[in-house]
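Shown below is the structure under consideration.
One chain of protein is taken out of this complex; the other chains stay put.
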């Protein structure tokens, strides 16, 4: 950071006078979420396949203010340096636009997301179906509005289906934030910034299998039970929306 | 047996798709003879163009431009800077063009496409030299603070004529730009004045209430053409660009003055008459683009 600031004429984005986002009093029984949702209510999801023509498959997802595009390329030749492999490889990358976050260029501190996307998808893809080759999954977060990673994962599995890559099932991902004693599903950016902990599950509903799960913050076993229940239920609902999106696209192309 | 003569023999019995893949140049030349292009356009016809303003809520100004399948998303973020001592009354403008890996199979993560840097340079040269933006309008307090406008253009889908789409999205983003109302405190730090602050606490007087929109004069518009033998093809797709390599980009402003002209080499050497034809086609295109931009702006005002 220090080198970056000295290289270009230093600029800053002006803030409002209120210095810090105060954490609301969540113990207050009247506390409502900033967008008026119930604690266990997800944002409306908008999904479309075929967003990028140049790619083998692609999808666009919009959950509230979180907007992402995922393109899938391949199966194509693996890089030269790669050793022979009798199963296919999966290569994932997530990047942010410079205007995705409220302060310009802050999206780059999510390097771990690429490997988490990889871990969430590898269990769902039938890698044996494209030996010796690589499938590339690239995601671009156009606007970051919270729960970015789960949205990217769901969108990526839709893009993979659009590209005709064989999968055991679609992967739906949902996260839950823990705020005091409350569990709130599908948190927005503001809620994520003051959460006590978060739990994310990526799930293949028709196989009843969890492909990836992460927990941060302090949780009791009872709380994990509750949160998982909540996530799994939301994943199953999301999967229904995802499959109907694919069906619509298939109908449209048949006509 | 050269490839061209063998292709002529084969073409009678080959499937269209196979012919297109194996002998792309012959495939195109046959179309051109009939004065039509494989996607059904005439030589001089540009693809359908759409504009949507305000696509990104987290930016101060944004626009999504689509020319055929080529899609560009431009967004402007305003930040505060201290102006340089030799130009105390001027703000500044930084323009970057990005080709993320999602836009095309040729771009890989960590390895930016060469063409992205070229287009980035051409765009900032064109926009800064066109005089579309008066940098003095970006000044807040003379010699103390001024705006730095960061314009980032992302290519979401690359299908030819990248420069044209990028310039269109950039221009549209500037016409959508709404500069935040700010006040300057005693230490020279700039704060955004929110709605509730407007009630008028002391020291909170906004300094730029009447300067929220930039006046855009001499807006530049461009058209890229491909030159192949004697043919001139307007608004090429990625496939056309890969087959016929000589391109020519003309940028004209709204009063039909030439802003810039790029012909980055290529096997075809252009006669001046071809140049004149390209300029004439660009003039036509400027009218179309002006109409599209004005419609997009008025659509937004209605909403």
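Letters A and B mark the chains as written, and numbering starts fresh at 1 in each.
Here is the rule we go by: a contact is a pair of C-beta atoms (placed from the backbone, for glycine too) under 8 Å apart; a residue touches a chain by one contact, two chains touch by 3 or more.
In this text, contacts and distances are computed from a predicted model.
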{"item": "Hidden chain of the complex, named as in its UniProt record, picked from \"Ribosomal RNA-processing protein 42\", \"Cytochrome c oxidase subunit 4, mitochondrial\", \"MAGE-domain-containing protein\" or \"tRNA(adenine(34)) deaminase\"", "value": "\"Ribosomal RNA-processing protein 42\""}
{"item": "Chains in view that touch the one left out, judged over the entire complex", "value": "A"}
{"item": "Of A:42, A:166 or A:210, the residue in touch with the unshown chain", "value": "A:210"}
{"item": "Sites on subunit A contacted by the missing partner chain, in the whole complex", "value": "20, 23, 111-112, 115-116, 119, 122-124, 168, 178, 192-198, 203-204, 207-221, 224-225, 228, 232"}
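Here, only the chains that are shown with their structure count from here on.
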{"item": "Subunit A and subunit B, separation of their C-alpha mean positions in angstrom", "value": "30"}
{"item": "Complex contacts: residues of subunit B adjacent to subunit A", "value": "56-59, 62, 69, 71, 73, 75, 77-82, 84, 92, 96, 98, 100-105, 108-109, 148, 150, 152, 154, 156-159, 180, 182, 190-192, 194, 197, 204, 238"}
{"item": "Touch list for subunit A against partner subunit B, complex", "value": "9-17, 51-55, 58, 65, 69-71, 73, 76, 93, 95, 97-102, 104, 136, 138-140, 142-144"}
